[in-house]
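For this view, one protein chain was removed and the others were kept in their places.
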Amino acid sequence: MSKHHVTTVINGDPVEFLCQPNVSLLDVLRDELNMTGTKEGCGTGDCGACSVTLDGRLVCSCLVLGVEAQGKSIQTIEGMANGETLHVLQRKFLEHAALQCGICTPGFLIAARSLLERNNNPTEEEVRFWLAGNLCRCTGYNNIITAVLEAAREMRGA
Amino acid sequence: MQADIAATPVKAVKVTFTAGFSRRYTDSIREFEVQAKNIRGVIRAMNELFPGLGETLEEETSIAIDGVIHEVDYTQPVKPGSEVFFIPRIEGG
Partner (left out) sequence: MLTNTKDIEQVMKVVGTSPVRPDGVPKVTGQAQYGADYSLPGMLWAKVLRSPHAHARILSVDTSKAAALPGVKGIILGSDFPDHPFDYVGPERVAQNYWHMTRNIMAREKALFEGHAIAAVAATTLAIAAEAVSLIEVKYEVLQHCIDVEDAMKPDAPLLFEDMITRGVEPAPSKPSNISKRLEFSVGDIAAGFASADEVVEMSFKTAAVHQGYIEPHSCLARYGADGQCELWSASQGHFVVRAYTAKLVGMEIGNLLVHPAEIGGGFGGKTVVYVEPMAVLLSRKTGHPVKIMMSREDVFKSTGPTSGSSMTVKIGVKKDGTIVAAEGLFKFQAGAFPGSPVMNATMCAFAPYIIPNVKSVGFDVVSNRPKSAAYRAPGSPISAFAVESVLDILAKKIGMDPLKLRLKNAVKAGSPTAWGPKHSHDGYAETIQALLDHPQYNKPLGKNQGRGVASGFWFNGGGESTASVHINEDGTVVIATGSMDVGGSRASMALMAAETLGVPYESVRSTVADTASIGYNHVTGGSRVTYATGIAVVEACNKVIEDLRLRASLMWDTDIKNVVWSDGYAKPVDKSVGNFEPLSLKAIAGKRAVTGGPIGYEASTNAGGQAPGFSTQFVDVEVDPETGAVKILQFVAAQDVGRAIHRDYCAGQIVGGVVQGIGWALNEEYIYDSKGRLSNAGFLDYRIPVASDLPMIEAVLVEVPNPSHPFGVKGVGEANIVPPMAAIANAIENAIGRRMTELPMSPPRVLAAIDAG
């Protein structure tokens, strides 16, 4: 199988890569582009650790083919902070101890940002249901939910 | 010549094993009394009674000294009258 040439934008930067048509975007990010911030937890779209946004849509990158990135814009965890300045969600996750081992954290941050872009004042229930596709085995979710609600509050300027 | 000074009897250290361990290694006897100031002494005393037992105690057990759990450590002091209980070594997850 010969490789396809893909041109895309990742975290605002133009990126080109070669990949076979049956390789996932997750594998391209991690193994071709050395962007290992996006994690593989299951490879079958059940855990959300590989969450990225594709043209603004929250997706599991293990369920997207690398070739599907052609002409699209991808946001990964590596693009979340602005240089030295962390995104408010990243800050709140740290302040509220919303991570223990941290493997699910990139996926949760991407998913949470996607929620807050759509709904800047979610209820606790709305946050829990939006994040139901992201598995965490360490924290029991308490502090993740709190961190997202606090981030929303700060972003609203409340 | 100086008169002999009568030695004050020092209270023995009580050494206890679980039923299963004693069946395997100490002829099913569970309790012993030994003279020792530290765990090194306890192990030496038990090894004299059952040659080879010392190494087993070092490798396979933890100890509870009057209930407080310790790893087997030669230098761990033991007071007269203490109870030293050899228990299965503990591991967690």
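Each chain gets a letter, A and B, in the order it is written, and its residues are counted from 1.
Keep this in mind: a contact is a pair of C-beta atoms (placed from the backbone, for glycine too) under 8 Å apart; a residue touches a chain by one contact, two chains touch by 3 or more.
These numbers were taken from a predicted model, which means no experiment stands behind them.
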Original post:
Any idea which chains on screen the missing one touches?
Top reply: A, B
Subject >> Touch with the omitted chain, as defined above, among A:V9, A:L63 or A:L86 >> reply: A:L86
Subject >> Hidden partner interface residues of chain A, rising order >> reply: 20, 23, 27, 30-31, 34-44, 46-47, 49, 76-78, 80-81, 86, 90, 93-97, 99-106, 109, 125, 127-129, 131-145
Subject >> Those residues of chain B which, in the complete complex, touch the missing chain >> reply: 16-21, 23, 59-64, 66-71, 73, 76, 83, 85, 87-93
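Throughout what follows, only the chains that are shown with their structure count from here on.
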Original post:
At what distance in angstrom does the C-alpha mean of chain B lie from that of chain A?
Top reply: 57
